[in-house]
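Every protein chain except one is present and positioned as in the full complex.
Chain naming follows the written order as A, B and C, and within any one chain the residues start at number 1.
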Amino acid sequence: MCAIAGAFNVQNASWVVSKMLLAMQHRGQDGAGITSVSGTRLLASVSGFGLVDEVFRDVDFTHSLPGFCAVGQVRYPTSGDKHSRNNLQPIVVRRQSGDLALVHNGNLTNAPKLRKGFERNGAIIHSSSDSELILHAMAHFGNRDIVAQIEAACERVEGAYSTLILSPNGLFATVDPLGFRPLSMARFGDGFLFASETCAFDLFEGVSDVQSVLPGTIVAVRPGEEPRVCRYASAPWTRQCSFEHIYFARPDSEVFGVSVHAMRERLGAALGRRNTIAADLVIAVPDSSNIHALAFANAAGIPFGFGLIRNHYTGRTFISPTQKARKLGVRMKLNAVKSVVAGARIIVVDDSIVRSNTARKVQRILREAGAREVHMVVASPPVTHPCHWGIDTPERRHLIAAQIPLTDLATHLGLDSLTYLTHPELLEALGDTPGQRYCTSCFTGKKPAVCSRAV
Amino acid sequence: MCAIAGAFNVQNASWVVSKMLLAMQHRGQDGAGITSVSGTRLLASVSGFGLVDEVFRDVDFTHSLPGFCAVGQVRYPTSGDKHSRNNLQPIVVRRQSGDLALVHNGNLTNAPKLRKGFERNGAIIHSSSDSELILHAMAHFGNRDIVAQIEAACERVEGAYSTLILSPNGLFATVDPLGFRPLSMARFGDGFLFASETCAFDLFEGVSDVQSVLPGTIVAVRPGEEPRVCRYASAPWTRQCSFEHIYFARPDSEVFGVSVHAMRERLGAALGRRNTIAADLVIAVPDSSNIHALAFANAAGIPFGFGLIRNHYTGRTFISPTQKARKLGVRMKLNAVKSVVAGARIIVVDDSIVRSNTARKVQRILREAGAREVHMVVASPPVTHPCHWGIDTPERRHLIAAQIPLTDLATHLGLDSLTYLTHPELLEALGDTPGQRYCTSCFTGKKPAVCSRAV
Amino acid sequence: MCAIAGAFNVQNASWVVSKMLLAMQHRGQDGAGITSVSGTRLLASVSGFGLVDEVFRDVDFTHSLPGFCAVGQVRYPTSGDKHSRNNLQPIVVRRQSGDLALVHNGNLTNAPKLRKGFERNGAIIHSSSDSELILHAMAHFGNRDIVAQIEAACERVEGAYSTLILSPNGLFATVDPLGFRPLSMARFGDGFLFASETCAFDLFEGVSDVQSVLPGTIVAVRPGEEPRVCRYASAPWTRQCSFEHIYFARPDSEVFGVSVHAMRERLGAALGRRNTIAADLVIAVPDSSNIHALAFANAAGIPFGFGLIRNHYTGRTFISPTQKARKLGVRMKLNAVKSVVAGARIIVVDDSIVRSNTARKVQRILREAGAREVHMVVASPPVTHPCHWGIDTPERRHLIAAQIPLTDLATHLGLDSLTYLTHPELLEALGDTPGQRYCTSCFTGKKPAVCSRAV
Partner (left out) sequence: MCAIAGAFNVQNASWVVSKMLLAMQHRGQDGAGITSVSGTRLLASVSGFGLVDEVFRDVDFTHSLPGFCAVGQVRYPTSGDKHSRNNLQPIVVRRQSGDLALVHNGNLTNAPKLRKGFERNGAIIHSSSDSELILHAMAHFGNRDIVAQIEAACERVEGAYSTLILSPNGLFATVDPLGFRPLSMARFGDGFLFASETCAFDLFEGVSDVQSVLPGTIVAVRPGEEPRVCRYASAPWTRQCSFEHIYFARPDSEVFGVSVHAMRERLGAALGRRNTIAADLVIAVPDSSNIHALAFANAAGIPFGFGLIRNHYTGRTFISPTQKARKLGVRMKLNAVKSVVAGARIIVVDDSIVRSNTARKVQRILREAGAREVHMVVASPPVTHPCHWGIDTPERRHLIAAQIPLTDLATHLGLDSLTYLTHPELLEALGDTPGQRYCTSCFTGKKPAVCSRAV
């Protein structure tokens, strides 16, 4: 998971991008970077590990990242070489045929094969991330127009890629044919903004014409021209990530053209309508499950309350004196309100269960605060398979729903009951026909069919 | 506003204090500091500007802040000399008669007079904060027992002071006779914890016997002894800060021995019961008004929803390229959920209105998101007077309710209507008889009578 | 040891002071600080641990240290509480009667007694350094004129003190009655500069009227007035530090009104004239002994050469992986030129021997590089006693000349011979009658008689 953002023909472009990244910080707290271009001048970059606020705290944008066009990324810790600066984005390359900066959200599924092939031809690949491979796939057509280079690269790379490529000649947005990850664009004054989530556009007054970059298309914005959309592939279906609606995206965003808040209400309501648990109170695991929980409570006819409080200042874990001390972790994040919880039969709603750490700790915190019963309702189906398209889900052996029979799971987690959304309920809430629009591989294990690139 | 914390006879005491400060970070983000004592050794200190996480990120507590006793503070930017390191706490002094470290929450009302008197006697006062004056008031009795020194100091200082004083001989907690600011203590293993809010105790398993440090008392904890409580003053009334319940404290805390969440429910419900506005939805200004708003909605019989989303990563404001750019400020913090707000008649509940910046911006954000009507309900009376006892309220000329007639205020703020809690309603919700328990000076302008110190 | 500097009525005063401190960085690498005053405004300060370059690297002087008057200090690691920020200078105090910033070079000999007395009167002393005591000695007369306050303080403090005191009303330079440590002043445009060494003045064009601040005087410079000199004590003798000429001061400085370079030539020549060692080459322990060595070579009629090279980039010692690795220390600093040293009979001249670490290592390096004989000539008498007036000499048990009989010392250090300057030779070279002008206590152990303060 990560977020990308871009600004084209916008005053203080790099500063505008930094603000958009800040609005999408929930998608990645591991590192951030921005590259700007000023006229035909060389690209300037600033990147580093940590939060956007930390990386750009002392940066004078006007001086260090000048110009009217910029792209940026916030990243999630990736597997492998976490602390290599080479893996920070934007990836910038200097070429005789024109410099490029790339930001990428997603994962390529044929990365090892591509890497081997490029090296066999004498290429040197600096990072261990797969994002650089997109540039290598473009490089063999370095003398063509950039859109043609991108098209050629899309012929070779497989998997999930929403990318922004910045050159002194324009800004180029691409989404893979199956559209795994969201990318939107909007008009801003005489220029354009791009972002993974639309909440990034809401920061600014005067934004209009918000729309998605469609799967299988390249949107090219160049100085003095209207954006041109080039369709390089078409598929009869898409594989948009259902987890964006369930958990990742901010509720005030639209992703894939749909309100996240509305989707979460439908997920919670679906569960609430069929609820049979007798309880005094419904509470959320804040903040990501607030909307699911409120919708559940309303549909089930049980009062909603704020029984868990989240501390937003937990920051990084300090160097702990002892192993034992480190266990305090989640207690820093969540605390129960005793006056609400004590003596009550509680239904706690969470958006999903992956490893089960949170579920376990929430149960314990509520019991210690005096809850009489603790029932958990999960607004998504059991997560049984890892994701290959850009979500940092763990291997199967760490997915609790893949390890413990569902019938034993409530007992295993110390809960009075455990209710999951079903896969059909999920599809219905999302308004999808199976296999048409959304990827639900992490719940089913079914790989999406690769679509043909031919238009 | 700020928070103080202490640990006595506790393993990794300084690390435990750092965690308690983190739990109370909402009370002050400007600076943080911790001092520890190891046996009879000199006191070690670490302090700095910024968040707890920033100040202590690279600190090895075992090495830099060793020992079984520690005190710490997070501070709010104070008036005057904001960036002077001398104003950071703990204030540490080295004396022949024994070293001391002090942390202080509150404001002395006779600081200028005290300062003048001490200087006339040849004292040198390093900081511009009034906290140091407490130590000077103790210094003239440097050869007495510390409790006697503190008692003597309490004879001279006036105003609000909840303090922790750490020496190699013990930890000493004091609250002023009128008890303006909260301070609690609890048993933890063989030792004791102290904190401004009880949410700090909830981090740790095995905490028990949570209780308030009472107004007019000094609690002395010394090695190998049970705590001793010394009453140095008694008053027939107290002046506990009502704003703690309205806004400052975390809802999962108890302050002054009462649940903050329960108080907020009563404030919101009092308004909801008498509501006459026809509306489609009640929303909160998150997160501080969540509970008031939900209670209001329930009492008024109007649905509650999450119509405003708060971004918790706004961090510090970067160096903005232009003045104009800086105006984006609040948009970073709050955004409306269009699918919720559009076309609806909205009641937005806020805990209080001070300068009116937030009210103004919330109104604008909701209108732009398509709200048909925007009514504001405020869960406290109009703030018309500054606070002299430790809350950073601005001068009267910046208090909107002191400048604009209440009848014009809704129009002035662009609201369809504006409803305040009344002062009698506040007292009733707090369960107080006027002038008995809570300070409501910021709503009435009435100074509390200074009580006699005689027991 | 340390250095102090001041600028009065000078454009960019704090920046000018930073440059003067940089020119005197050899006098203290442990910390640095500057305080400036702008009109009647509060004093602004920046200080920190490390080199001047490190402390002020990111400081915007115009913004952070504005004004036309400033004082600063570079400090040597002092005993006791090395890492306490409270011990950094300038020491700044805020008083009703006017704020003050103090920088101090020297050591008070009655510090413990003073400290006890002040505390008995209720004073709170923040630092463990004795410099703060000067301000406490002034504080009891806080309502008098500053010169009168300083005079009163000089009545009470004993030992070595060259100080600069900055207030919004002027800059005040004081040297103790015996004049242990140097302090000079000069005219610069319409303003004045003060510095421990005159090399600091040579940075700027337009400096004139360089002169010493005399022992027992206070020089007061105030806006719109010529400097006034107030003599508060007179003595028939002084105790100016002879080690300033031998080792501390830069050779391009004048201290106590005399050229350091000229003095070093006289020290080296005195030894050279009586030399009887047959040698092929004279070399210096660079850079502090260069001048002594060249003068020795010329007087002795033996060629001078550059046989040892100093690496100026040794910086701080990194965290070494093993204890054994740490022994590489001096090899980083000094290396022999094999083509010069191999096969030769070498006389190596050093300014002084304190602990003998350098002598030992120089001997080993030269032998390993192939020197046939290594004779050492020392341009000062044996250091047998610690200094109580501001030089960081170790206790007697670490002074090699106090521990090993002089007759055995050459053997002990692995030298073919070892020659010291005698005490009479030192006095003659310095042009002094015993007990008249220079302090040579570290060679004799004789304490200087305290002079009466009466004029």
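By definition in this document, a contact is a pair of C-beta atoms (placed from the backbone, for glycine too) under 8 Å apart; a residue touches a chain by one contact, two chains touch by 3 or more.
Since this is a predicted model, take the numbers as computed values, not measurements.
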Among the chains presented, those that the missing one touches: A, C
Residue touching the undisplayed chain, where the options are A:Ala123, A:Ala148, A:Cys230 or A:Ala262: A:Ala123
For chain C, residues in touch with the removed chain: 12, 15, 18-19, 22-23, 25-26, 51-54, 56-62, 199, 202-204, 250-252, 259, 261-262, 290-291, 294, 298, 303-306, 309, 311-316, 318-322, 325, 328, 331-332, 335-340
Footprint left on chain A by the chain that the document does not show: 42, 45, 81, 85-86, 92-97, 115-116, 118-128, 132, 135-136, 139-140, 142-143
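Convention: only the chains that are shown with their structure count from here on.
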Overall pattern in which the protein chains touch one another (line/ring/star/complete/other): line
Classification of the chain A:chain B interface as same or different, half of numbers criterion: same
Intercentroid distance (Cα basis), chain C paired with chain B, Å: 49
Centroid spacing, where centroids are CA-atom means, of chain A and chain B in whole angstrom: 36
